[in-house]
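Quick notes on the structure that follows.
Every protein chain of the complex appears in place save one, which is left out.
Here is chain A:
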Amino acid sequence: MNALAAIGEALVLIGTFFYFLSALGLIRMPDVYNRMQTSTKSATLGSLGVMVGVGIWALGTDFGSAAWLVKTIAIATFLLLTNPISAHALIRAAYKSGIPLWEGSVVDKYREHLEAKEKVAEEAPAEEGGEE
């Protein structure tokens, strides 16, 4: 048990803790948007922690090599870049298909924006800017 293995174990522990929080958020939160907010963020962070942690953990053991760390960092980077895009696409699709916000929500600027855009398109029908 050396320092690298200890750091790796701690990172994996933090990662699993964030995984747990993300699953908890799925149960706890009131509507789709809040659920996505809690689950995607903490799941991404948890994955990063677990993956990089496994790479560092493997460095600290006698069978480990730098290949582990390189591989895990590549996977972690991929997840870090793709998870937010998928969350964005999911939430946008949810909004476009008309899933309502939580009844406690106060501001919906996006709807105002869409409605303003429609109004502009109605007033100037020559331009084809109405379609999103």
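Just so we're on the same page, a contact is a pair of C-beta atoms (placed from the backbone, for glycine too) under 8 Å apart; a residue touches a chain by one contact, two chains touch by 3 or more; residues count from 1.
Heads up, the rule we're going with is that contacts and distances are computed from a predicted model.
One chain of the complex is hidden; its UniProt record names it "Cation:proton antiporter", one of "Cation:proton antiporter", "Hydrogenase", "NADH-quinone oxidoreductase subunit K" or "Exosome complex component Csl4".
Residue in contact with the omitted chain (choice from A:3, A:27 or A:81): A:81.
Residues 78, 81-82, 85, 88-89, 92, 96, 131-132 are the ones on chain A that touch the missing chain.
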